[in-house]
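Omission of a single protein chain aside, the complex is shown with its protein chains in their original locations.
Chain lettering (A and B) follows the sequence in which the chains are written, and residue indices restart at 1 in each chain.
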Amino acid sequence: MMDSLVFFIISAVVIAGAVGVVMAERIFHAVLALALALLGVAAVFVTLGAEFLAVIQVLVYAGGVVVLFLFATMLTKSDLQLKRPPRGDELAPVSAVIFAIVALFYVASSGFASLGERASVIGSVGSVGGLIFNPQAYVIPFELVGLLLLAAMVGAIFLAKKEAAK
Amino acid sequence: MSVGEQYITIALFVIVGAIFPVLTIFVASLLRKPRTPEPQKYLTYECSVLPFGPAWVQHNVEYYMYALLFVIFDVETVFLYPWAMTYRSFGLFATVEVIIFIAVLALGLAYAWKKGALEWMRGWR
Partner (left out) sequence: MSVTVFHYVFLATVLFSIGAYGLLSSRNAVRMLMSIELMLNAANINLVAFSSYLGNLSGQAFAAFTIAIAAAEAGVGMAILLALYRNFRTVNLREIKELRW
């Protein structure tokens, strides 16, 4: 009982944040709503026993990516969000809504609920790290993440720094 | 067990932290409401200077450089933490792995240094 109450409160926070991202009139408020949604997702991870992921979520997403978005909003000027899509653009939101209905219907008709109780594994730093650094497990993906971060850093600096080079 | 007992403390911190700013701003709005209203009294307080222009000023791209490098090295640090926790069980292999990881990202830092992304407002001096 307590579990489902906590779950529904956290879900409400996540969905409120997500709706804020999409609907907020000013882009700055949307970024703050994004921070709320991301912190809510961290709480979802905690309820699933994924403690390491919850820490990463707060450190990287709420601490890093949101700051990136804030700086990008401060560096650009943007106009207000329209209350409804401009003429000729209604097709895109309608298709998103149709997608949502079909996906929710599929999820509801699937047998996911029969999977039973949660297994009592705790995704602690040690146990998830034991998978990442295990020679038999995810060594190659880990090094590829390093390469990807290098590529992202070089690419982003190259794109954003062009002004000074001129 | 699904929600550990220790998270109740964190939940309390979150609740108090959410209520505190709302409450203080509400009390402050009760206390400092001017008795004889004048338009000047509703201006944003700017240390005795009248505010001018919009609050949304253009910042320069150096801010973005700092945020970008912070995020990249944030991710690097997050992956170093589990390495420290599992050092005893994997030993040399994991250490070599992490040294390669750090070396790859050090290349990126060298590139950032060479491009002048670490300098504040190049060309102003």
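By definition in this document, contacts are C-beta pairs under 8 Å (C-beta built on N, C-alpha and C of every residue); 3 or more make two chains touch, one makes a residue touch a chain.
No experiment lies behind these values; they were computed from the predicted model shown.
Enquirer: Would you write out the residues of chain B that touch the absent chain, in ascending order?
Expert: The list for chain B reads 2, 61, 64, 68, 71-72, 74-75, 78-79.
Enquirer: Of the residues in chain A, which ones touch the absent chain?
Expert: With respect to the unshown chain, the touching residues of chain A are 1, 3-4, 7, 11, 14-15, 18-19, 21-22, 27, 30-31, 34, 37-38, 41, 44-45, 47-50, 52-53, 56-57, 60-61, 64-65, 68-69, 71-73, 75-79, 81-82, 85-86, 89, 92-93, 95-97, 99-100, 103-104, 107-108, 110, 112-113, 115-121, 123, 127-128, 131-132, 137-138, 141-142, 145, 148-149, 151-153, 155-160, 162-163.
Keep in mind that, in the parts below, only the chains that are shown with their structure count from here on.
Enquirer: Inside the complex, what are the residues of chain B that reach chain A?
Expert: 1-3, 7, 56, 58-61, 63-65, 67-72, 74-76, 78-79, 81-83, 85-86, 89-90, 93-94, 97, 100-101, 104-105, 107-108, 111-112, 115-117, 122-123
Enquirer: Per the contact definition, I'd like the list of chain A residues that touch chain B in the complex.
Expert: Against chain B, the touching part of chain A is residues 2-3, 6, 46-47, 49, 52, 55-56, 59-60, 63-65, 67-68, 70-72, 74-75, 77, 118, 120, 125-126, 128-130, 132-135, 139, 142-143, 145-147, 149-150, 152-154, 156-158, 160-161, 163-164.
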